[in-house]
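First, the structure itself, so that you have it in front of you.
Apart from one protein chain that is not included, each protein chain of the complex appears where it belongs.
Right, chain A next:
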């Protein structure tokens, strides 16, 4: 007990309330699948380590990733910025501008060579010599390369940095290019989503600070702890899918009963993300819970997979799992990803027969 109280005193001096700190520790431990005995270890790391310098740069983007980041409830964004990392450059939030901002950028690279994390929001356009995104009079891609050179690791925030996102949707007029296609000699952690969930973003950072290593990544470079299962696998409406109970039209009787949104185009069966478990904005809801299907925003190229209201059309007679696992294994290589054994095979087949007949007709 005394150890915990000592630790609590330290955190109180930093102005963090006991409530918010303990909530953070236990939720972090739970999110990482650790036993409660790890909670003091997390606390110890926070107590003793100097804050890790972070350079956060912005390319072509909409700033939704920054907005999501500041929504984090555990830990609170203010605690991350004041007590965990040293956000030495972030043009969206920093006080300095122009020359003073550029100086902060260079000083951080110089002082922490090889020891800072580079967080990238957005991506560089390569057409027009990179001048579709100009910063300090130069193409953003130059700044990205410069900052990447001496970074310890790179975090690709969101769909833009990870995959290209909306500006890279066809015909990609600016040749917006994901980070890993420009920077090829550094460890890159992709945290996809448009935007990623706030607590996933702060979870990835605090994991690295706490355990002093990069999270385990799948073959696409995403943290396995948050992106190895489909939204469909953990969706609370899954029993309605298995039972063949579907919303047939917006605001129909079935919608009001919270039935499955598969027929309304939900991309949950092919989307790897933590929405149905971590959920959004402190667990208040997630898209499916609020009545709209998943649009698949954490998947590569989700803008160019047909309408968001088209039914997932590549489901075959082998069943959702078999097909989605193939998608999963081909895309991620994570063994066991998306495997959700359940007994309702009969109901499932019935549901699929019902739901696919029309789709196949439409496709034909």
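The rule is short, and it goes like this: contacts are C-beta pairs under 8 Å (C-beta built on N, C-alpha and C of every residue); 3 or more make two chains touch, one makes a residue touch a chain; residues count from 1.
What we mean here is this: contacts and distances are computed from a predicted model.
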Name per UniProt, for the chain absent here [options: "Ribose transport system ATP-binding protein", "RNA polymerase subunit sigma-24", "Fumarate reductase iron-sulfur subunit" or "Uptake hydrogenase large subunit"] | "Uptake hydrogenase large subunit"
Pick out the residues on chain A that sit against the missing chain.
-> 13-15, 50-51, 53, 58, 60-68, 70-73, 76-78, 81-82, 85-104, 107, 125-140, 142, 165-167, 169-176, 194-195, 198, 237, 249-251, 255-259, 275, 280-282, 284-292, 295, 297, 303, 307-309
